[in-house]
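As you look at this complex, bear in mind that one protein chain is not there, while each of the others sits in place.
The block that comes next holds chain A.
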Amino acid sequence: MEACGRVLQSVQLTASGRPSLEAGEVECQLLDAIDLEDDAGAWALKAGILTLTTHRLLWLDEKARRAWAVPLGSIGQVFASKKGLKSMFSAPRMRFQVWTQKDGRVSPQGSGGAAGSVVLTIVFKGRTGPESFVQKFGEVLQAQAWKVNMEAPQIRPTLDESAVAGEAGTSSVPTATVPRRPAPFKMNPAMAGVSGILRKEQEQQEEVDKNMKEAFQDLNGLMGKAKEMVQLAEKMRARLLQGQTAGADEEGMGTKQEMQDWMLSVGIASPVTKESAGALYHQQLSRQLADFVKDPVQRAGGMLALVDAYCLFNRARGTELISPEDLLTACTVWATIDVPFRLRKFDSGVMVIQSVSQSDDEIFTRLRALVKSGDAAKVGVGATEAARALGMAPALAKEQLLAAESQGFLCRDDGEDGLRFFHNFFIDISVATAFEDS
């Protein structure tokens, strides 16, 4: 297994076992039951999930939680699959050439800095054939989305952080990468003086106007100018947020507020979709959801209403809405994979996402300590006292008390003071020793 590490790049995984993507990297297609082999037979990776992104080709072993990557920039030639009698009976394959550096590793710069090359083979053993994959592969290779990142190397961990730290980030990038040579100074009389500055401003604005007009002519125009428009949006946002301070008018404050509200809702740059994940949809969605809910659940104190999670998750996905049914399915998949969350349903029908660390055991321990302490030992504990002690809503505290009772830790007194719970002494008595003395 490790032999492939001498050639391929190792990939970090998220807490739920999905490959963590670079900034601007988007998943295009996922296929399962894929083998990735070295053509010379030096190594072979068996039965994993292949992910095609705009930047890389990722191979993931879900059980062993390990992943390897081939940057698309290093891919040289793609060989057409041989059509013959033999290929009718064996699994379909695709071979491609990868440029390598002197030390044998893949060379992300492509043929430029390459010292040699290896040929890799993808074997499609799953039900979904390679046709759509090969087509997407071609499209992505042509788009060359990774090149943009290479030109401007910036440390941008995730999309949502980059949006906040965008300005700070760009300024802290060492300027050495862009050698700033003073431009040869040419005195242009039209550009001199105050009126010159004003004229320059004016020209800049007109330029922006023109650019925008072109971009929004039709969808293709916008696609072509997408990168510029994103930058423009960022610039406008930054200037609007810093520009208005003291004398901001009512309407301006409104937009400012609105924009800040929306900031909270960017998040998942590469949402798992039915189209890209195919048969792996619910499973991958489930993992992505687990990665996503970590922060919201923590903020909500270990428990998040499912409806709230539905909204937050969909907001982060932008236009790629998922239905309530899909969310439910994704939550139920958690029981089968190793993630620190679970779905919990109350008797009232309300469903919440609960982090496993806020487990029942911990709460039982606190409840048991509570019924033994002070007054509670004599008068018992009701839902209200438990709510105050545990810092949760009375209705939920009552649920926890009942659960602790069903575990045998507490016993009830359903009297005129209402339903109250006491320490269950029977649990401390061992049957074997209790009768020995007498």
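We adopt the following convention: a residue touches a chain if its C-beta (ideal position, glycine included) is under 8 Å from a C-beta of that chain, and two chains touch if they have at least 3 such contacts; residues count from 1.
One rule holds in what follows: contacts and distances are computed from a predicted model.
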Report task. Name the absent chain as its UniProt record does, using one of the following: "Vacuolar protein sorting-associated protein", "Transcription initiation factor TFIID subunit 5", "beta-aspartyl-peptidase" or "Putative serine/threonine protein kinase". Result -> "Vacuolar protein sorting-associated protein"
Report summary line: Across A:115, A:236 or A:335, the one contacting the chain not displayed is A:236
Query - Residue, one of A:109, A:357 or A:384, that touches the chain absent here - result: A:384
Report summary line: Touch with the missing chain holds, among A:285, A:352, A:367 or A:410, for A:352
Requested in this report: Using the touch definition up top, pick the residue from A:39, A:362 or A:417 that touches the left-out chain.
Outcome: A:417
Requested in this report: Pick out the residues on chain A that sit against the missing chain.
Outcome: 24, 26-28, 54, 143, 145, 159, 163, 194, 197-198, 201, 205, 208-209, 212, 216, 219, 222-223, 226-227, 229-230, 232-234, 236-237, 239-240, 243-244, 252, 255, 258-259, 261-263, 265-266, 269-270, 273, 275-276, 300, 303, 305-308, 310-312, 314-315, 318-321, 323-325, 327-328, 345-346, 348-352, 375, 378-379, 382-385, 387-388, 391-396, 398-399, 417-419
